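With one protein chain withheld, the remaining protein chains of the complex are depicted in position.
Up next is subunit A:
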Amino acid sequence: MNGDSNPSINASDVERYSRQLLIPQFGPSGQQKLEKSRVLVVGLGGLGCPAALYLAGAGVGTIGLVDRPNDVVEKSNLHRQLAHSEARIGTNKVASAAIAIQMLNSNVAIEKHESFEPKNAVQLASSYNLVLDCTDNVASRYLVSDACAVTKTPLLSGSAIGTDGQLTFYCKTADSPCYRCIFPKPPPSSCVGSCDSAGVLGPVPGVIGTLQALEAIKFLSCMNLTEDLDRRMLLFDGSTCTFRTVKIRSRVNGCDMCGESSQLEIPAFDYEGFARGGKSIDKKALDVPSHCRITPEEFAEIRRSGSSYKLIDVRPSQEFDMCHLDEAESWPLKSMEQSAGMDRIAEGTGRLIIVCRRGNASQTALRHFLDAGRTNVCDVIGGLQAWHQVIDNNFPLY
């Protein structure tokens, strides 16, 4: 390989990368820098799929892939995680993404990693030039950022949910903030949405993941454009198709991770506990008596026996419209908790069975009924998800 002053690229690569080589600020020297680059993509979901594919398409030399060891491709991923496929449902996501990358550009060296955990995060981050945070949860976001802060590895951090997306550059220079500089404490877990629970339109993480790849390509090829996302955050509102870029703080001296007196030791830090610790303080303990809870099997038996009961489904109405048990009546927890709903709760004496998606909201609803003095009321453990798993696998799982 020649030096930057006299870059030369083989004929096949000229053809493959011609459209980006034609960009003056990129050119052959940018291409060579990309080919020598090593990028780690953490999370192969809605962000990681487009990000990894564009990096591969552009000819990044080595792409590291990592996700949770048990994270496999599910049918409900396919509307947004386009590197995966129907044929690979049930396949480990890293393995599935590696196949897609290999099919797109066989020049790329792929490094598959089994996990990104406190015990190996630092070592993993330190062996790459750039890390892309494409994860989907609070604990992982702190871990990825901490590992990048301590190893001084630049981190492009994307996130998306619903119709909103965010993107910023952490740890890019000595003055750049890390994630903890901006968000020293995790949010209460009651305020954290996930794509699984709150939903997401596929192109929203597609936009953000694609922009992660764009920023990565510019950074790795040293395009030296005047502005990047260092100390700036991009906010994307897909509902109005609006992009905003706002200015954010520099590195914070008192930061628990990158501050001067930081004593945080990544391998010993309890990330899951830290993320959970931001629990909402006024969320009262449910304390539902166990005799008021029935298993899906017990519920199936009650249905079969023909005895009378009323089934109340407390999921939000759009989830009820997606799928519900025939006899269910929709009464979303949210409307139940409004004052008119609370008045209605005390009415009636017949047997009530409460169901929700996973058996959490139903316990909250059950608590309301019990507090209102109702007896003969119970909820279904594990909700409709457990119903799918143990009783009727034709009932949709989502």
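By definition in this document, a residue touches a chain if its C-beta (ideal position, glycine included) is under 8 Å from a C-beta of that chain, and two chains touch if they have at least 3 such contacts; residues count from 1.
We adopt the following convention: contacts and distances are computed from a predicted model.
Its record in UniProt calls the unshown chain "Ubiquitin-related modifier 1 homolog", which is the match among "Ubiquitin-related modifier 1 homolog", "Cytosolic iron-sulfur assembly component 2B", "GG12649" or "Anaphase-promoting complex subunit 11". Considering the full assembly, A:190 is the residue among A:106, A:173 or A:190 that touches the omitted chain.
Across the entire complex, the residue among A:87, A:103 or A:198 in touch with the chain not shown is A:198. Across the entire complex, the residue among A:9, A:100, A:138 or A:156 in touch with the chain not shown is A:138. Interface note: of A:32, A:159 or A:221, the residue touching the hidden chain in the full complex is A:159. In the full complex, subunit A touches the hidden chain at residues 43, 45-48, 134-138, 141, 158-162, 164-166, 182-188, 190-195, 198, 200, 205, 233, 235, 237, 240, 244-249, 252, 278, 280-283.
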